[in-house]
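What follows is one structure encoded as structure tokens, with my remarks underneath.
Note that this complex is displayed minus one protein chain, with the remaining chains in position.
Chain lettering (A and B) follows the sequence in which the chains are written, and residue indices restart at 1 in each chain.
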Amino acid sequence: MLQYVIKRILLMIPTMLAISVIVFTIIQLPPGNYLESYIAELQAQGESVDPQKIAFLREYYGLDKPLVEQYLRWATGMLRGDFGYSFEFNMPVTKVVGDRMFLTVIVSFVTIIFTWAVAFPIGIYSATHQYSWGDYGLSLLGFLGIAIPNFMLALVIMYVANVVFGTSIGGLMAPEYIGKPWSWDKVKSVLEHSWIPVVVIGTSGTAGMIRRLRANLLDELQKAYVVTARAKGLPPRKVLRKYPLRMALNFFISDIGSLLPHIISGAEITAVVLSLPTTGPMLLNALKSQDMYLAGSFLMFLAFLIVVGVLVSDLALVALDPRIRLQGGVAR
Amino acid sequence: MSTIELPPPATREADHFVSTEPFDPGSATRLTPEQERFYLASQWKLMWWKFKLHRVAVVSGIILLLMYGSTLVTEILAPYNLQTRNTDFIYASPQRVHLFHEGRFVGPFVYAQKKTLDMDTLRRVYTEDRAEPHPLRFFCFGDPYRFWGMIDMSVHIVCPAPGSTLFLLGTDRLGRDVLSRILYGARISLTIGLLGIGISFALGLLIGGLAGYYGGWVDMTVQRIIEIIRSFPELPLWMALSAVLPVTWSPILIYFGITAILALLDWTGLARAVRSKLLALREEDYTTAARLMGAKPSRIIGRHLLPGFMSHLIASATLSIPGMILGETALSFLGIGLRPPITSWGVLLNEAQNINVVALYPWLMLPVVPVIVVILAFNFFGDGLRDAADPYR
Partner (left out) sequence: MKALIIRIVALAALASTLAAPAFAAEEPPSLAADVAAGKLPPVTERLPRVPLVFTAPRSDWTLGRYGGELRTLQAKDRDIRMMVVYGYSRLVGYDEQLHLTPDILEKVDNVDSRTFTLHLRPGHKWSDGKPFTTEDFRYYWEDVAHNKELSPFGLPQALLVNGHPPKFEVLDATTVRFTWVEPNPMFLPALAAPSPLYIYRPAHYLRQFHARYVGLEKANANAVEAGSRSWAGLHQKKDEQFRFDNPDLPTLEPWINTTPLPATRFVLVRNPYFHRVDANGRQLPYIDKIIVGITDDKLIPAKTGAGDVDLQVRYLRFDNYTFLKQSEKRNQYHVRLWEKALGSQIALYPNLNAEDPEWRKLMRDVRFRRALSLGINRHEINEVVYFGLGRESSNTVLQRSALFRPEFRSAWTKFDLKAANALLDSIGLTRRDGAGLRLLPDGRPMELIIDTSGESTEETDVLELIRDSWRQLGIAMFSRPSQREVFRKRVFSGKSMMSIWSGMSNGIPTADMSPGELAPTTQEQLQWPMWGQYYEQGRKGGEAPTAPDVVELVKLFEQWRNSGSADEREKIWLRMLAINADEVYTIGIVTRALQPVVVRDNLRNVPVEGIYSWDPGAYFGMYHPDTFWIDTAQTAAASAK
């Protein structure tokens, strides 16, 4: 077991290395660099930039160095904990990301809980009442979440909430609380605003989860031990609870691995539409303007989170499910 | 080795024997015709029967068939051509189809729309002019087009009365009929899904198959690659890959490029499924037998292993199509991906993604309905397939 853990952790290293190369390539792929997109943007608004300043900035940011050197500088910097400088904000990446991380984590966390809370009962009902109208109806609800494009749903809900409830448009709280210390009113405002992104992002994750839970549960329900238990007279609910559900729960944990990237990606588009002060819009802007260090370092961080998340869920699965352990490998 | 003592030969007759009289096996247990059919049925037949149990899946299948079928005859179905615009009717609201005019039954018709300009709010206001009905024409001649790029035709299933308009779902900011645009957009959006799945399927099968069958370091590298791709947030990958598409490409090429990109990020799920199934089935006796008999790996994989789980694969693939369709809309939203003048549902939705539309011209959001229907249909259909996938269980 320990061997397996160590092996997996060691395997993370080449993975992260490969990811860093990919990330760097990705950011450099679009033609041009930060400076050029900055200039282009200014031009578009009719401002002009002093060519002297441009030359100065180009040298200062090291944008005139060859790509390999830029990559090495960035990669070695990250190992030292120096995530580089954001061109756009003119300050260290950690500072730019720092404030937004907190809110992002909260939103993601609540969304995951919401997804579980919705998917769980629907999945169970679907599996135990296969082919009934209840099955169809609830599945329909779950699938609706994934069928409606996030960005459209977010916009419509936001507008309706504004017209009907008077919720201010966009953001995670009413404008007067931004930057102010936490108070009861501020918490209320955050709750009032955050149900929109949670619902929009959460519903798109439920479909997949419902389906997987349903499939797994169906598998379990057909097994011999369930039939035995029923034959022995155990009431159906108790049967459900004591045996197959435990198996299904295992699956929940392993599913974090696939849920996490979905939540993070899905959150980005929704966050842009709703203008949330989370990391999604920041990342997208950084990618568009090729703010190399900000985009690159943050992407590495995200990838790292996901890899670790998958590792943790795999390990948790191995720990929880003795069959896997004894069979000597992680089966999916 | 010591000698083994054999028991002494039997001294009396065994009390059971095999009779030599003729025997009809059918007389012992009689199979009903249904049971006989069931036991003699092929794998695919069994799948079909099990699939039919899932009623909604069947309905979804029919819906999908109709939608894909419509893309073949879009020009005939749509009241207007894709590019037709009527600058006198910008942002027209949907016209209602009536049957009765002043109490009389006239048949399906619409009223003309009268336009007034509200110079205070700078808005075009349309009101129904109930003076006279404009009956719809069916199987009529309307906008000319080139059917399948080859034949010049102008037949439409429904057209407006001459000199009148038929905007069943309203018009957009250039006066283009929304219904027609949705129908034409279906061509791109629906086929992206299929094409993308095709590419992704092939990739997943190939790579997953290799990994599963050969194991060892092939498997290790493939697993790492899969892990890397799955660990990556999709959006940045999409953005980067889309940025690579040279701008000089024609819209068609860009369309294929986007399809390829969506597929490139999608094959991992399939590959993993293939790999794990192959890893399991590889140990089965019949595989060993085949190998011992001298079959080549390709024959073993193709003839013996694959059929065992092809149904699963098809189900998974079907369930990935909605992801592609949504991916296309997401890319359009981000401003990469397909852009006008190509018309897809994603492009239409992107054009509708602003507050003006939500507040003032909500009919422009209607392209979301076919998106939802298709995705729901694929989901249910895929569920049905998956449930039916392993009929021997």
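Quick note on the criterion: contacts are C-beta pairs under 8 Å (C-beta built on N, C-alpha and C of every residue); 3 or more make two chains touch, one makes a residue touch a chain.
Nothing here was measured: the structure is a model prediction, and the numbers come from that model.
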Among the chains presented, those that the missing one touches: A, B
Which of B:T11, B:S42 or B:T121 contacts the chain that the document leaves out: B:T121
Among A:I6, A:I178, A:L191 or A:L249, residue touching the chain not depicted: A:I178
From A:V272, A:M292 or A:I306, residue that would touch the chain that is not displayed: A:V272
Contacts of subunit A with the absent chain, listed as residue ranges: 30-32, 36-37, 40-41, 43-48, 50-52, 55-56, 59-60, 85, 88-92, 95-96, 99, 158-159, 162, 168-171, 175, 178-179, 272-275, 277, 281, 285
Missing-chain contacts mapped onto subunit B: 85, 87, 90, 117, 120-123, 173-175, 243, 247-248, 335, 339-341, 351, 353-356, 359-360
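By our rule, only the chains that are shown with their structure count from here on.
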Residues on subunit B engaged by subunit A in the complex (per definition of touch): 53-56, 224, 227-228, 230-237, 239-241, 243-244, 272, 276, 319, 322, 326, 329-330, 333-334, 349, 352-353, 355, 358-359, 365, 368, 371-372, 375-376, 379-380, 383, 386-387, 393
Interfacial residue positions of subunit A with respect to subunit B in the complex: 11, 14-15, 18-19, 22-23, 25-27, 29-31, 131, 136, 139-140, 143-144, 146-152, 155-156, 159, 207, 211, 215, 218, 222, 258, 261, 264-265, 268-269, 273, 283-284, 287-288, 295, 299, 302-303, 306-307, 310, 331-332
